[in-house]
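All protein chains but one are shown in place.
We call the chains A, B and C, going by the order they appear; numbering starts again at 1 in every chain.
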Amino acid sequence: MKKLINDPRAVVDESVEGFGIAHADLVAVHPDPLFITRRDAPVQGKVGIVSGGGSGHEPLHAGFVGRGMLDAAVPGAVFTSPTPDQIIPATSAVDGGAGVLHIVKNYTGDVLNFETAAEMAEADGVTVRSVLVDDDVAVEDSLYTAGRRGVGGTVFVERIAGAAAERGDDLDGVADVAQRVVDGVRSMGVALAACTVPHAGVPSFDLAEDEIEIGIGIHGEPGRHRIAMEDADGITQRLLDPIVADLRLASGDRTLVMVNGMGGTPASELYIVFRKVAQLLDGLGVTIERSLVGNYITALEMQGASLTILRVDDEMLELWDSPVHTAALRWGA
Amino acid sequence: MKKLINDPRAVVDESVEGFGIAHADLVAVHPDPLFITRRDAPVQGKVGIVSGGGSGHEPLHAGFVGRGMLDAAVPGAVFTSPTPDQIIPATSAVDGGAGVLHIVKNYTGDVLNFETAAEMAEADGVTVRSVLVDDDVAVEDSLYTAGRRGVGGTVFVERIAGAAAERGDDLDGVADVAQRVVDGVRSMGVALAACTVPHAGVPSFDLAEDEIEIGIGIHGEPGRHRIAMEDADGITQRLLDPIVADLRLASGDRTLVMVNGMGGTPASELYIVFRKVAQLLDGLGVTIERSLVGNYITALEMQGASLTILRVDDEMLELWDSPVHTAALRWGA
Amino acid sequence: MVQPLDTAWAVRWIRETARVVAENRALLIDLDRVIGDADHGENLDRGFSAVVAKLDAGDAPGTPAAVLKQVAMTLMSTVGGAAGPLYGTAFLRAATSLGDAGEVDAAAAAAMIRAARDGIVARGKAEVGDKTMVDAWTPATESAETAASAGATPPEVLAAAANAAHAGAVATEPLIARKGRASYLGERSAGHQDPGAVSTALILQAASEAAGGEVA
Partner (left out) sequence: MVQPLDTAWAVRWIRETARVVAENRALLIDLDRVIGDADHGENLDRGFSAVVAKLDAGDAPGTPAAVLKQVAMTLMSTVGGAAGPLYGTAFLRAATSLGDAGEVDAAAAAAMIRAARDGIVARGKAEVGDKTMVDAWTPATESAETAASAGATPPEVLAAAANAAHAGAVATEPLIARKGRASYLGERSAGHQDPGAVSTALILQAASEAAGGEVA
C-alpha cells in the first residue's frame, strides 16, 4: 500500500485539518468530536442541512459545506459511518431555529447512527427530519434486503435541498424537495481497479488485467458481477441501461447528469464516458439540462466511474442554478 | 492497461468532444485542426491568451478556458505538444485586435511548435508575445540543458495573465505580469506509481511497493531519483525544501500555494500534504494568502502530488481574486 | 477456576474482549473486506480500546450492569458503522436486564444474553439466516436458556452461549446475506463467514473465559 498519509489511523483527522486550513474562509472544523460547519453557522431562521457518513468519499461531504448546500458535514472513520456523539453537536450547531434536515445515505450503519442522533437532538429541543438516499440501481430494493445504497444521488440531494433551505423554505418544504430528488435519481457504478482502505493495507478486491466489476458501491465492496474488460462506450451503455429502465426515462424527459470519478480515474476518461451518455440520451430524446463531470463522490483511489441521472423539473433546475459556494461546487457566488 | 477509453488513438478527440458538450455554455470546440476557444471569442479589444501542450494533463489547459483565464487551449496528442497548424488558427480566433499572448511550458516540442506558430501568426498580422513557464526545481537550469520544465506554475500564470487581460491590460502589460509570475513560482513533484500512456499500453516506469520517485514531471517520465517510501510529512518536506531554497522564501513572504494531484491521488491525501505545507510555512513565518488543493495539472492516472508556490504581491492577489469562470476554476462569476 | 459473575468478572470480560478483538483485528478486517468494506476489525478495536482506556482512567463502576452500561455508551460513541449502534444497544439492554444486582446468577446470565440479542434484532431488523451477528446471538441465547433451565452454573451458561455463538458464526458461511453491507453482493456473499457473527462469538467466548469457563 502506497499512500500520501502518515499514521493510517490519523488519516481522517489530518485530512480534515488540512481541509479546514485550506478553506478557512468557508468552514470551521470542530475537532473533538469531529464535524465541520459553515463558517457562519447557525444561520438564523434557515433550515440547517446536515449530512455525513464514512470518510474516503471526498469531496463528499465536507467539500459541500457552505452557502446553498450543507450547513454541517460529519465524517466517520474511513468507510465507517460517524457516531451519534458527532452528529448531535453538529445538528445543534447548525440549528437556526427552523429545524435541521439529516441527509442520510441508506446504509445500516448510517441509518442507525443518524436515527439515534436525531432522537437525541429532538430530546434536546431541535426539530429534525431525515431523508434517506437510496439511488443505486445495482442493488435490489426489497423488503427482505437492506434496500438500495445511497451513492451519487446524494450530491444532487445535498445541492437541491441546500438551495431550498437557502431560499427560505421551511423544514417540511426542504424535506419534501429532498425526497422528490431521492425519488427521481438513480445511479450505477463500475470499477476497473479496487481501492485500499488505509487500516486494511491490501486492496479491497482483486481484479485481473482483463476484468472489471459492474455495480460497485463507494466502499470498495465488490460489485454485482464481474465481466471482461470492455471499451468505454460499451461500459457506458451498461451503466446507462439499468438507470433508464428504472427511471422509465423517455423522450421529452429532462435530466441532470453526473459522470463521477471514483478517485483514481483521470478527467479525460470521464469526459469520454460523458460523451457517450450524451449521445445515448440524445438518441432517446432525453435532454441533459445540466451536468457534472469530475470527482464528487469517490472511494479513495478506486479506478472507475459512476453515472447518476436525476429527472428534473423547473423547480429543481431553478434550485440547482441558485448560488452555491462550497469547496467543491461553486457558482453564482 | 485498463482505461475507460475506446480506440487509444481517439482518446483526445473523444475526450475533448465530451468536454465540449458538458461545457457548451463556456467553450466552443473546433475539431479539425483541434482547438478550444471561449464561447464568446474573440473578445474585442482584449488581449487573447492561448496555451496548449500535450494532452493528459486535464483539466489543464481546456479546463481553464473562459472568462478571466484562457481564450484558447490547444491540445496535442497525449504528452505530445500540438502542431503549428492547430496553434495558428487558435491564435487568430482569439485575436480581438489587442494581440495574443502564448503561454508555453518549457519543453523542446512545445517551444518549437509555438515558436513556428507565433512566427506564422505574426506573418498573418497578429501580434504575438510568448512567455515560457519553467518552474520545476527538480530540473537543473543551465545553459547546457533544455532548462527547467513548466509544470504546476502554469496554472498560476494562466490565471493571473488571464485576469490582467480581462482587466484590459495591453499585450506588453499582460506579458509582463505573466513573466513576473514565472519568475516567482517554483514546483516540485513526487510519484507513488506511474501512469500508462494509452498508445504505449504499459506503465511509464516501474516502482516497487516501497519506492517512490522524487522530482517527477507531468509526462510519466521518471524523476530525478528514487527513494524508499516515506510518510506524507516526510515527503512534503522533500517537496517544500528545494522550493523554499530556490525562491529564498523568508519570514514575511506572502504566497499562493497549490497542492496538486497527479490524477490518481484522492483529495484526502492532498489535504494531508497541504496540512504539512501549512505547518512548515507557518514555521518559517511565510503566509499562505490563497491556496488550491486538487487535480489541476495531472499526468493521466499517475499517483502522486506536486507542490507549487508563488511569491505574491498585492497586484497578483488582486488579479487572482478577480472573477474567473472556467470549467475547472470558478469564482466571482 | 470458576468465578462468580460479579463486577470483577464484568471488568475481566470486557478487558478480555478488548484483547481478543485486538488479536483478531486483522481477521475481522479480512472477513469484512471480502463481503463488506474492510473495517469491522478496525471499528471494534477502536471501540474496545476506548472502553479499556475508560476503565483504566475512571473509578471502577459498582455493579456488572454499570460496567456494561459504560461499555455501551463508549461503543456507541467510538465504533460507528453498523456494529457501533448494534453492539451499543446489545450492551445497553444487557445492562438494563441485570438491574442493580451485584452478582449474576444462571437465569440472569441467560436473560442478559437474550436482552442483548433482542436489542440487536429490534435495531437491525435482521432475522435468523440473514447472515448477520443475529445468527450467532440467537443460538447463543437458546443454548444459554436451555442450560439455565437445566440447572447449569452461571459459567456453564456462558460457556454454552459461547459455543453456540461459535457454531452459529461458522454456519453463516454458506448463507446469502440479506441484511447489512454484505447483502449488496447478493449470491457472491455466500462462502464467507459473517464478520459480525465471528466477533459475537469472540465477545461471548471472552465472557465465558472471564468466568473461568471452558469453551469447547
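Structure notes:
Throughout what follows, a contact is a pair of C-beta atoms (placed from the backbone, for glycine too) under 8 Å apart; a residue touches a chain by one contact, two chains touch by 3 or more.
Computed from a predicted structure; not experimentally measured.
Contacts of the undrawn chain with the visible chains, over the full complex, involve B. In the complete complex, the residue from B:Gly68, B:Gly99, B:Gly162 or B:Gly217 that touches the missing chain is B:Gly217. From the set B:Asp124, B:Glu140, B:Asp172 or B:Asp241, the residue in touch with the chain omitted from the display is B:Glu140, counting the whole complex.
Touching the missing chain, out of B:Pro84, B:Gly99 or B:Pro242, is residue B:Pro84.
In the full complex, chain B touches the omitted chain through residues 9, 33, 54, 76-85, 107-109, 112-113, 115-116, 138-140, 144-146, 149, 197, 199-200, 202, 204-205, 217, 219-222, 224-225.
Definition applied: only the chains that are shown with their structure count from here on.
Fewest steps needed to get from chain B to chain C, stepping only to touching chains, is 2.
For chain C, the chain with the farthest CA centroid is B.
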